[in-house]
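Okay, here's the structure, questions in a sec.
A single protein chain has been omitted from the complex, and every remaining protein chain is retained in its original position.
Order as written gives the chain letters A, B and C; numbering starts at 1 within each chain.
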Amino acid sequence: MDTNKIKNIFTEGPVEASFIADSIAKHATKTSIGGHSIFLGQVRADMMDDKQVQAIEYTSHVEMALETMSIIREDIFAKYELTCMHVHHSLGVIKAGEICLFVFTSSKHRKAAIDACSECVERIKAELPVWGKEIFEGEGYQWKINH
Amino acid sequence: MDTNKIKNIFTEGPVEASFIADSIAKHATKTSIGGHSIFLGQVRADMMDDKQVQAIEYTSHVEMALETMSIIREDIFAKYELTCMHVHHSLGVIKAGEICLFVFTSSKHRKAAIDACSECVERIKAELPVWGKEIFEGEGYQWKINH
Amino acid sequence: MIEVIFFGQLTDATGVSSIMVEEVANTDMLINLMKMRYPSLASSTYMVAVNNTMVTENAIIRPGSKVAFMPPFSGG
Partner (left out) sequence: MIEVIFFGQLTDATGVSSIMVEEVANTDMLINLMKMRYPSLASSTYMVAVNNTMVTENAIIRPGSKVAFMPPFSGG
């Protein structure tokens, strides 16, 4: 694995709407793009018995996650005709209502962007060594399970 | 058709990144949402022979388009478990690199949001009476064809 | 009177986006009338909607209706 190719995807804290806007605006100069597809993961205030999730604390085996993400990126660029793909995942405590995952794909035609975005999200959830600790209001926690 | 239910989707000019950011930020209070899916259509500077598209001018049979969109909205809410869905389509001259379509769906689980967004985009392109006039640099134009 | 509206590339064929015509009984008659007035319509592809509802067969046009001639959609 050529480590020069490894991009960081992790950011401490939530993904802000203003960051997403900047990311979109940067693509205005890429006039071969016809469609963007964006997925945003948002922390839910789920109720478990009588406890409510107030935040998720994310941790990761960062080095391994970045290597895995790099492989996912290569696979997706090989499979779809994309102009670009950007992935941002939060680490640390992300409160309910905040954004913890931002996947952004762009292509000439919409289908490649939409399919690549959705495949990327599935692979991130299945393959990246990242863990979410659901912290309850008051006290207590449980470990998140991906479906 | 209950006209009270008919929401406007048209805006004169491009969809700005800051508008998209505001739209995302407004969902932070909806803590039952786990995933958002966004599609953005961007005007491409396509080359046709030796002429380059510098903008698309959009016109619509607005009244009919809004009635059709209202039906699409009802169908999609009946089919998918969505928290909300927002659609914005530009009218007037939209320059290459600018955003002309913004479809935004949110749900508890990602699959409903992603599938609903993609279906909504397909139906908008196939069913809404909207036309794009591709204006070339210099002079001349051609009418856009959807695939 | 009936309001007839043209969209997209059909406005290139007709040179107008909207006209008022005397009552005609149905869409077949209106289409024939329009083809006589704007001969290049004959070689155009379009759909017809009466009062915002698409019609695929000959349909009655009541006075005061709005009839739209629409080429294939190209939004988004």
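The definition used in the following text is that a residue touches a chain if its C-beta (ideal position, glycine included) is under 8 Å from a C-beta of that chain, and two chains touch if they have at least 3 such contacts.
The shown structure was predicted, so the numbers you read here are calculated from the model rather than taken from an experiment.
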item: Chains in view that touch the one left out, judged over the entire complex; value: A
item: Residues from chain A at the interface with the omitted partner, ascending; value: 41, 58-61, 63-65, 67, 89, 100-101, 121, 124-133, 143-146
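What we mean here is this: only the chains that are shown with their structure count from here on.
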item: Chain B and chain C, separation of their C-alpha mean positions in angstrom; value: 26
item: Distance between the centres, which are taken as Cα means, of chain C and chain A, whole angstrom; value: 49
item: Chain centre separation (chain A, chain B; CA means) in Å; value: 23
item: Junction residues of chain A - those touching two or more other chains; value: none
item: Of all residues in chain C, the ones touching two or more other chains; value: none
